[in-house]
Each structure stands twice: as structure tokens, then as C-alpha cells.
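Note that this complex is displayed minus one protein chain, with the remaining chains in position.
Which chain is which? They are A, B and C, in the order written, and residues in each are numbered from 1.
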Amino acid sequence: MINDVSISYLIFLMPLLVFAVNGLFLGRKSDKAAAAFAVIGNGIAMVSALIVAVHYFSSSFAPQKAILFNFPFLEFADNFVARIGLLIDPLSMMMLVVVTVISFLVNIYSVGYMKGDRSAGRFFSLLSLFSFSMLGLVAATNIFQMFIFWELVGVSSYLLIGFWYHKPSAVSASKQAFILTRFADSFFLLGIVIVSYVVQSFDFFTLNGLTLSAFKKETIDLGLMVVSKAEALIIGSILIFTGGWGKSAMFPMHIWLPNAMEGPTPVSSIIHSATMVVAGVYLAARLFPFFAACGETLDIILVVGAFTMVFAAVIACTQKDIKRILAYSTLSQLGYMMFALGACKIGDAVITTGWTASTFHIFTHAFFKCALFLIAGSLIHQVHTNDLDAMGGLRKKMPLTYWSALICVLAISGIPPFSGFFSKDEIILAAFQGHHYIVFGLALLTSGLTTFYMFRLFFLAFHGAPRCKSVEQGHVHEDFFMTLPIVILAVPALLSGLLSKGIFEHYFVPGKLRVPQLVHLAHAEWIPYVAVAVAVVALLIAWFFYASPKAKVERVLDESNRSSLYKVVYHKFYFDEMYYAVVRQFVIGGIARVARFIQDYIIEGILAFCVWFVHKLGDLVRYAQGGNLTFYLGTLLVGVLLWRFLGQLPF
Amino acid sequence: MDTLLFNLIWVIPLITVLVCAPIDGKRQSLLKTIHAASGTLVLLLVGFLTYRLYSLGIENAAKESAPLLLHYYMDIPWLHMFNAHYAVGADGLNMFLLFLTAVIVWGGILVSWNIKGNQKVFFALIQLLATSVYGVFMSMDLVLFFVFYEMEALCMYLMIAGYGSGRKDYGGKKLTLTLAFGSSMILATLFGLYFESGINSWSLVELSKITLPMDFQMWAFPLMFMGFAVSSSLFPFHFWSPDGHSAAPTAVSMLAAGVMMKMGAYGCLRVAMFLMPEAAKIWLPYVVALLIFNVVLGPFIALRHKDLKYITAYSSISHLGLIFLGLAAMTPVGLRGASLQMISHGFLTGLFFATIGMIYERTHTRDITEMGGIMRKLPFLGVGFVIAGFAGLGLPGFSGFIAESNIFIGAFQQESTLTRIVTVLAILSITTTAVYILQTANRMLHGNMPAKYETLTDACFREKLVVVVLVLCLLLIGVFPGWIADMLDQSIAPIFAKINSAL
Amino acid sequence: MTLMNCLILAFLLFGIGVWGLMRRRHLIGMLISIELMLNAANINFISFAYFSASDSTAGALFSIFVIAVTACEMAIALAIIVSMYRRYKSLDVEQLRDLHD
Partner (left out) sequence: MYLPNFIFPDLLLLLFPFIVIGSRLFCTDRSKAPWRIANIGFILIFVLLNFIPLASGTGRFFISNWHIDDFGVLMREVLMVSAILGIWLAKDYFEHGGGGKPAMHQIAEFIGAIAFATFGGFTVVSACDLLTFFLGLEIATIPMYALAAWNKQDQYGSEAATKYILMGSVATAFELFGFSYLYGFAGSIHFDTIYSAVANGTSPLLWIAVLFLFAGIGFKLTLFPFYTWAPDVYEGAPTPVTAVLSVTSKATAIAFLVVLVFGPLAPIQEQVAPFIALLAGTTLFVGNLGALKQSRLRRFMAYSSIAQAGYIMIALLGPATIAKTAIIYYLFVYAVSNYLAFFVFGIIGHHREETFDSLRGLSKQKPSLAIALAVAMFSLAGIPPLAGFFGKFHLFFSGASTGHYGIVAFAVLNNVLALFYYLQLIKSAWIDDADDHLNPLRMTKRQRNVIILLTVAVIALGVIPFLSDNIFAGFTF
């Protein structure tokens, strides 16, 4: 058992410290100090994370699970306690490293990117808040802790997307992102409540150790239906997955991610490509045995993942906004990871190639996608537009960026020996081994599409003639702080696959992960060749359209004479519009209006009627006071008779 | 000694009023200083007593107060005409509510520093209101309890109608009369409680030892529960709160939403459910149905409103619905969640109304469509409001999340179908809360700023102090819920034991 | 001549008083009908005293007192009516409509 608890504290405390200090003091004093402090703090965090990781993997203890610390947070009953702790196993270690490294690099990048921004201090503090909450999420020992940091991650994402709060588009994008994820989280919470009620525990160990057969007997009333506790668990697991569904922007809830690109680019790179959006995948991977135990969940994961993969890739082929292309590519990559997890189910048996592949892809994807975003950021920073139309011919101006970009693009397209190749290959293999042949085909197709749109982006951005003033006049240069991280990231983008394949094969092997009925399958050796072939073909197509000497880029780019199908795809199948329709018309215009009607007219109306009625009675009484003495005298006599008959006097 | 200090809590405000009475109304700064000083004094006193209670621990509670485990317990005859006693005492729940009150009152005094109108009278009224609320949370004798409980009606109308804004007379009357309606229901049942109990005592301690006749409970419990629920704006009787809050001056909104609405929930728990658990078991599962309006429709109504205070009022309505969900669960976790929510929502809504008031002082409008982008001019207040918002939508790290998670988990342990349905709906409706809070924050703080707001100035030290303290309270509970939860558990225990022992 | 007859007589007298009270619009007339009602009560006293009562002096005594008291009452009533006549120059009840809601 490794014992560097004190160091592991640092991983979490440093970002928190940075957040607090920058947010409260430094932020308003000087941006430089804030930036320096942020970089140093996250650097320390990264170093300590690496130390812990090295210790862990070098120890004989790996790849078992360990809990470094676990403070009780809130006690619901004896041995039904929510705790805050640090769970250590290959998966979480990997994520810890990824998060700290990337947040360190992005902090460096932001030094350049945020130069001259009024509120850089706030930016750095929020960025650290994010990495703190992401680390907390990754380290979660139980689902309650995960939910806590899950929410915090969402909030920091909200704050960072809306960082330029005077930009209406950014504000609305941040709102949309938060509300959509929140919507998913409400199901997550419900799932937690149901599952924890059945199991009487939040602990991952307990959940992953479950077997449904124990819960078949007693039933539970879920309000609308009475089900057996086993079914309740399945429902619960699906609900829990829904949280990841929203966070990872899987298909119907995907629209927030592309819109989130309104935020500053470093934010997009760390939150919306590398780390936060994979939280959903991480959740699924973390609870994999539990999901596997309740089989239906995996099917849902498979379908959702596969569909999103294709869907996003198709859209990505048509976009012009460089960041949106990357966003959709992120979606599609997330789709890969998701369905890889789902693909692990063959009937009742479960294979874990997909699990390994998915986690592996999280790892590799983090680096090259982050790098790509940073590159896009620096392009935008130089060209002052997101639009590919206005770029082009940047190869000469930004050589370092160009070469790193090439590496990353090759990586994501799965060309050996770049990192993407290995993980993606694993995933496709998993689909094949899981006998999900349709998904397998889709995966191949998508890898082709990926190559196509990535190289489309690449060629349009760097090759050809400049289509923008600032490029021609040569204002463009490479900022040191912004280029450094890109170059650094290019290295793992190139090598991480090759080097860490061994680690993943060794530590992330099925045997160490307890899931029911493991089945071992032989590798299908031919798959990598097919995949690469597809990729190369796609590459050539892209080259032919956008980079070959006789390619007419202007004609390709101009908007007239587009097929209607293209338009539909270009408008993302009109999903944003549908969403707004639903929210505006149905929620705000429908339910809320009805609710307010009930309040303002029915309830207040009844109230008003009562008041009016009492006042009428009062008028009656006053009407009797006409001042007529004879009438008054009459009341005396009437009174006597009245009480004679109403007075209940016994005679 | 402690007991003496404890009684000072409600005496000090009165003394302050008497001290200020002879001072000439012109010398406002002097008056305000005195009031602020007394507010701070009480705050420190309550803080000290809370710490004492925590350090003394449950085992040093007054023996004679069993089955309740009260500290600072004293019981002396008061009005022998109907043998009312002066009985006060506190356990964790009371103490925290007292602390909440002290903070809110202190904040209220500071916030209404430059209120228009006769300040002398206004601050005197605030102190009276404070007295009544302190009294409610201290008293262990039903007559005393009711006297303090009803006292607030005396101040409320004068403060709202005299110093409020908008339809102040309407709002004030609506609030006062509805609350009076509720307390009259309570009073009617109190007599029954006294005479039907057979031991002719008003003392909570005494009454909790016996079981009231069932047929009496069956009609008394709903009457009393609804009576208390009126002031916590449970569904059919929630209509007073939006108009009341929106008409009231900042301090009063803070006190009304932050503290007075808790008095009702506290009464439901401490008196109605504690003394009549058998009937509670029968009735509460049906009461839950009312919550559908509070918890589910409340946020939607807030969605349609443009006035900040209306929005906040409806958010309070939905949050208080959660309190009742926790109560109706009748499980230890649920009850704890309810009491946590009482405290947390107190700070939360206090912060809400405080920031809204400060913003209103500057922009002179509460219509969010007229504002926009003022975050740039009022960063501090903006952040304050956003924090309140996040706490309101149950963000982990703030007290709201702790309370809500307790309530949800606790309510789900209650088997009845209706409760399950409402719980599920409640959990799902956290999204709606997010929607209206974000919408409000965005409309008000973000986007383009109208030119007329260029001259706005951010919060002064006094206002910052209030906001910071409230935020700290929210964070304290949110980050270290353990100890407060334990103290609450101790005070919930006897209540739950009684409910549990009921057939 | 039995107790019942006297009681009925008294009751009739009372009824006549009431009738007059309601029909009359003249203040003095109303006073007179009130007198009738009072005397009805007196007749009751006397007849009870005469027929049934164990302590018969009391009844007679009572009726005498009643007569005296009624006299003062009527005196005051007349005084008031006079002072009122000064203002209204009439004794019609219908005139008394100034005080009303």
C-alpha cells in the first residue's frame, strides 16, 4: 500500500488555494501576480499528482483499488454515510494526471491568451475552481461525493462559458449549458436517491459489488409503479447514467456543447474537450460493474454513444466555425468512448476490451483534442475570427503551430503511430468483439468522416492562399505562452498511445476489474488495416477538395448552390431551434403560464370573492341602520320572537 | 448564569427600545448606532450561547425538561389566572434558529440604515419584531409561545405599510390578516389542547408526556398544522407572501421570509407534530399533496415574474414546500433535513432580499427587464446575488444542498405512494429552480447595461459586511454540515421518538 | 277570575302596547303605549301576588316601585322630547332620520 497521503492532499488543496486567493485578493490587485500564482499552484498540483501516480503504478499494489483518505461528510444513518475522499485505482490515477497536466498547461496558455483582459484575475481563479472540482469528481470514493463535485464542475463551466458576461451570446450559451446539464443532473440525483435507498450506501465498492438476484424478492413503490427492488436498481442505474448523458452531451442533450464554444478558448479546451465532458464517460466507467450488472443500461449506453458519434461527425463535416468543428468532433469522440463501454455486453456475458479501450481513448483524446483547441485559440487570437473562410495560408506564419496541428490531426484521424490510432483501434475492435456489427461499421465510417473533417479544417486553416487581411499584412506571429503548451501537448499526442499502450494493457485488463461472466476473445488482426485504409482514403478526399493544386477552395466554400440536405446538416438538423421552441412555447409559455394563471386568477379570485362577500354582509348590517326609530323598535320585538324560536330554549 | 444570559436574548431588544424612547428623533445617527450596537450584542450573546450549548453537550441538558433535552431551561409561574408559566429553554434546533434570527436582525438593522421616514419608530419596531421572534424560538410554554407568535402582527403592518414600497397598504393588510387568520386557528386549538389533555397545563414538556385523546387530535391537528403552515405559506395559504414581501422594506422582507416563515414550520414540528403524533401519522400523507403546488408550480410561477421580490417570494414558497416535504416524511433524516432547510433558507433568503434591497436602493427599480449588465458597475452586489442564487438552486458547498439532499433522501424513506410521487417531482423540479434563478441573474447582471446605470456605486462597507456574514453562514453549514447535523439530530430525537411510538 | 285570565289580560295589554308602539308615529302616543306595556307587567305582579306567590307582599311592593320608577322615566322622556321639539318643531318619529349609516 502506498502512503503519500500528504502529497495527495496537495493535488486538491493547491487549486482550491489558487481559487480562493485569486478570487478574493490577487485577482483585483494585479493580473500578473494572479497568473503566476495560478501557474505555480497548478504546477505543484501536477507534480504531486505525477508523484502519486508514479508511486502507485510502480508499486506492486497496482492495479488494485485503494482509498487514501475518506472523511465523513454527512451521516444519514449508521453505516449510511456520505464521505469525501480520494479513491485510487488506475482509472482515477490516469484522470488525476490528465486533469492536472492539462490544467497546468492551459493555465500557461491563458497567460498569453488573457493578456490585457480586464478581469484575467477572475479567469484564473475560476479556472482553478474548475480543476479543483474536476479533481474532486475524479477522486470520488462514493456517488454522493461524485454528485457534489459534479455540480461544482457544472457551475464552474457555467461561470467560465459566461466569462464575458457582457456578450449576450456567451451569457445565453452558459445558461443553456448549465440548465441542460442541470436537467440531466436532476435525474442523476433521483437515481442516487433511489439506488441509495435500495442499497443503503453510496459507496462505489458496494455498488460495484451488487448482484441483482439478491433484490428480486422485495418490492418498492416508485409512486407511479410498484417494482421489485432489482428493477428499481436498473431504473436507478439508468437515471444515474442520465447524468453522464447530459454532462457528456450525448445525442438529444448535445446542443449545449457547440454553443458553449462562446466561452474563451482555453476554457473550451480544458472543460469542453479534455476533461469535464468526459466526466460522463468516467461515471460510466467508474460504475461499469454496476451498470453491467443491470444489463439494460449498457445497451442504452451503446445506442446513445454510437448514434452521437455518427451524428456529430456528419455535422462536423459542414461547419465553418473552427471551434464548432472541434466541438462536434469532441462529441463524436465522446460517442466513441461511450459506445465502447456499451459494447462490452454480449447477451448476459460481459467483455472488457471496450472498457480498456474507452479509458485509453479518454487518455489520448484529452491530449490531442486539448492541443487542437489551443491551436484553434491561437489562430483565432491572431486572425480575430472563428471562420475558416477568413483563414488559410497560416503555415508559413506559424510553423510550430502548424506542425503540432499536423500531429494532432493525424492523431485524431487514427493514423499510426500517432496516439489516436491505438485507442480508436481498440474501440473498433471492442465493437467487433461485442458482435455489434452495425456499430462496428458505423465506427469505421465515422473514423473516415473524422479524418475528412479534421483535414478539411487543417487544409483550410493552414494551406492555400491567405483569405484575410491581417494574415496578408503579416501581423500574425506566435505568442510564446500560447505556443509553448501546444508544442508540449504535441508530444503526448504523438507518443502517448505508443508508450502507454503497455500500461493500459497491463493495468486496465479485465482480470483486475470484477464484472460478471468474463469472456475472452481473440484479436481480429485485420481490423487495424481496414481502419487505417479508411482513414487514408478520407484523407485523400479531403486533400483533393481542399488542398490539391487544382482544388477550387473558393467554390467549395461559397454558400450559394448548396443542396438542401447540406443546409439541413449545416444547421445542425435545426436542433437548437427545436429546443428553443420547446422551452419557449411549452415550458415558459405553457406550464408556467398555466401556473401563474392558477395563482393570479383562481386563487386570488377566490380570495377576492371572500373579501367582497364579507363587505356585502357589512353593507347589509349598515343598511339596517336606516335611522328609522319604528324599525329599531321593531327589531326589539323581532329579536324576542327570533330568540324564542332559534334560542333553543327548552319550551 | 447561562440561563440569565439566555433570557437576556429577548430582553435586550426591549431595553433598547426603552432606552431610545426618550431620545429625540432628530438624532438619527445616535439612535441607529444604539440599535446596531444592541443587535451586535445580541448576535454575540447568541453565538456564545450556541457555542456553550455545543460544548455542554447533550448529557448536561436540564433533567426536569425530559423528554425534551433542553438547556437553559427555567419554568416559573406567570399568569395564575390561567396558570400560564414563563417557561423557556433551548436545544440545538432552537439555538440555531435563534442564531439565524440574531444574524438576520443584525443584518436587517444594518441594511435599513438610510430608510426613508421616521427612523426612530422603524428601528423600535424592528426590535419589537426581533423580541417576538426570539421569544417564539425560546418559549416552552404554549401561552408564552403564542403571545410572542402573535406579537409580530403588531409590528408587521406598521412596518410594511409605513415604510414599504408599491401596494404597501394592500400587501401589509394581506400579510397581517392572513397571519392573524393562521394564528387564530392555532389559538382555537390551543384551548382544546389545554382542556382535553386532562392535565391542565400549557407546558410543552408536560404535554409531551401524555397522549391526547384521538378524536380530539383528529380535528385539532389539521387545524393547528394549517394554522402554523399559513405563516410558512403552505399551498392554499401562500398568497400573502408574494404581495407582502414585495411591498415590505428590505429589512422586513429579510425578517419575514428569513425568520417569520420559519416560525410556522417550527411550530408545525415542535407543537403540532410533537404533541399530536397519532393524528400526524394519519394526516400528513395527505398534506403532501398540497406541496405539489409549492414545490412544483412555485418555480414555474417565479419564471413568469419580472419583479425581483416576487421571484424571490415564489422561490421561498417552493423552498418552504421542501421543509414540509421533510416534515411529512416523518423520518429522522427528513425531519433533520426540514430543520436544516429552515436554517439554511433563513440565511439564503436573507442574503437574497438584502442584495435585492441594496440593488433596489441604487437602481430604483426591481423590474429585471429594465436592468441588465449592472454586474459591471456593482460587482460585489452582483456576486452576492449570484451566490444567493446558487445557494438557492442547491449548489453543493452551500447549506441549501445539504438540506435538500437530507430532505430528498429522508422523504424517499417514507413509504406512502403520494409522498414518493411528490418526492420524485420535487427532485426533478430542481431544474426549474435553476432556470428562473439563472434567467433572473442573466437578465439583471449580464448583457448590455443601460446608460442610466453608468453612475452606480458598489456596496459600502456596512453592506459588504452584511453580505459577507450571510455568505459565510451559508458556506459554514454547506462545507461542515457534520456538527450542526449532529446537534439537530439530538433535538430531533425526542420528537421522532414520540412520533415513532405513536401507533 | 283566575290567574290564567289575568295573565292573558296582561299579555293582551302588552300586545296592545306593542301594536301601538309600532303603529304610532307620534312620540307622545308611543310613550303612552310603552306605559301600557309597563302596566301589563304590573298586572302580572299583582295577579301573581294575589293568586300564587308565597310571599305576596313582594309583588305589590314591586308594582308600586315600578309605578314610581316609570314616572321618573317618563318625566325624563318628556323633558327630552320637549328639548327635541325645540329643534324639530314636530313630534313625528319619521323626522328622526338625521343619525343613520
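FYI, contacts are C-beta pairs under 8 Å (C-beta built on N, C-alpha and C of every residue); 3 or more make two chains touch, one makes a residue touch a chain.
Everything numeric here is computed off the predicted structure, so don't read it as measured data.
The shown chains contacted by the absent chain are A, B, C, with contact judged over the whole complex. Per the touch definition above, the residue from B:Leu5, B:Ile34 or B:Leu154 contacting the chain not shown is B:Leu154.
For the chain missing from the display, the contacting residue among B:Trp78, B:Tyr360, B:Phe380 or B:Tyr453 is B:Trp78, taking the whole complex into account. Mapped onto subunit B, the interface with the missing chain covers residues 25, 78-82, 118, 121, 143, 146-148, 150-151, 153-154, 157-158, 161-162, 168-169, 173, 176-177, 180-181, 184-185, 187-188, 191-192, 194-195. The chain not displayed touches subunit A at residues 614-615, 617-622, 624-625, 627, 629, 631-633, 635-636, 638-640, 642-644, 646-651.
Within the entire complex, the positions of subunit C that touch the omitted partner chain are 10, 14, 17, 21, 27, 30-31, 34, 37-38, 40-42, 44-45, 48-49, 52-55, 58-59, 61-62, 65-66, 69-70, 72-74, 76-77, 79-81, 83-84, 86-88, 96, 98-101.
What we mean here is this: only the chains that are shown with their structure count from here on.
The touch graph of the protein chains shown is a line.
Put simply, the chain farthest from subunit B by mean CA position is C.
Note on chain placement: the centre of subunit A and the centre of subunit B lie 37 Å apart, centres being C-alpha means.
Subunit A and subunit C, compared by their mean Cα positions, are separated by 96 Å. Along subunit C, no residue makes contact with two or more other chains.
Only residues 622-623, 625-630, 633-634, 637 of subunit A touch subunit C when the two sit together in their complex. Subunit B contributes residues 236, 239, 293, 297, 300-301, 303-305, 332-333, 373, 375-376, 390, 393, 395-397, 401-402, 405-406, 408-410, 412-413, 415, 417, 420-421, 423-424, 427-431, 434-435, 438-439, 442, 445-449, 481-482, 485-486 to its touches with subunit A in the complex.
If you check the complex, the residues on subunit C that touch subunit A are 18, 21-22, 25, 30, 93-94, 96-101.
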